[in-house]
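With one protein chain held back, the other chains of the complex are shown just where they sit.
Let's look at chain A:
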Amino acid sequence: MFTELNVILGFDHLKPPKGQFVLISDSLTDGSFLIHHFLSLYIKGGWKVCLLALAQSFGHYNAVGQKLGVPLTQAREKGQLRFIDGLKCSLQMYTCAPQEGQGENPLRALRDKKATLRPLYDLVKTQICSEEGVLEGPTLLLVDDLSVLVSLGVSAKDVSDFMHYCRVLMCPTQQGYCRVLMCPTQQSQGAIVSLVHKDADVEDEENSTLFRHMAYHGTVHLAVEGLSSGYSRDVHGQSNLY
């Protein structure tokens, strides 16, 4: 979609790079358009994509995907797209009685303060890995967005642990290797894109902790910011690349 952005990042739109951990942060504006960008980029590139959708429903991604020329329903039927419906899990977790039905729910950490996000990790793993526990071909894990977990009461440390495990699963190269763009090694088959809200005008301790941890893991950091000069109709904000 955004060809300039691909050029700047050095991402080939036909062959998206492997081993990347792309962190998107937004401040005073909404950065979810980049989620759609990467979703369409990697689907068009023929990757398998696992979309962990905590913020929106499948209908939303599908409607946007259609406008961008990426039919997600077909991709889902073909098995190219694996969709984890976080909204539904959250609703189940909210309405079920305390005893029943908690065993399977990947988000049981929302109810039980002692539980961690391990079931969610297990679910992601079963969705994208073969039985031996390795990735089948190039796979992208897309998380939209991590701040929802923090809002729902999961501690930043748990979220950070979860993402650390995911990173080890998806891009098991060393940090130093990853930092060089366009340098996929043999092992790393995956990539991660995730979104964190980091508003500059309020002090949200948990979110900024989470952001710092993610920035540490990340290989590419895209910061979307509202204009400091105020609202404008035609220019929605600026984005920085770190």
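Criterion: a contact is a pair of C-beta atoms (placed from the backbone, for glycine too) under 8 Å apart; a residue touches a chain by one contact, two chains touch by 3 or more; residues count from 1.
Here is the rule we go by: contacts and distances are computed from a predicted model.
Chain not shown in the complex: UniProt lists it as "Elongator complex protein 4", one of "Dynactin subunit 6", "Elongator complex protein 4", "GPI transamidase component PIG-S" or "Probable cytosolic iron-sulfur protein assembly protein CIAO1 homolog". Touching the missing chain, out of A:Ser147, A:Gln189 or A:Thr219, is residue A:Ser147. Across A:Leu87, A:Cys129 or A:Ala215, the single residue that touches the chain missing here is A:Leu87.
Of the listed residues A:Asn6, A:Ser57 or A:Thr209, the one in contact with the hidden chain in the full complex is A:Ser57. When you scan A:Leu110, A:Cys129 or A:Ala215 for touch with the missing chain, the hit is A:Leu110. Across A:Lys18, A:His36 or A:His213, the residue that sits in touch with the chain not pictured is A:His36.
Residues of chain A in contact with the chain left out of this view: 30, 32-33, 36, 56-57, 59-60, 63-64, 67-68, 87-88, 90-91, 93-95, 98, 110-111, 113, 147-148, 150-153, 197, 199, 201-207, 230-231, 233, 236.
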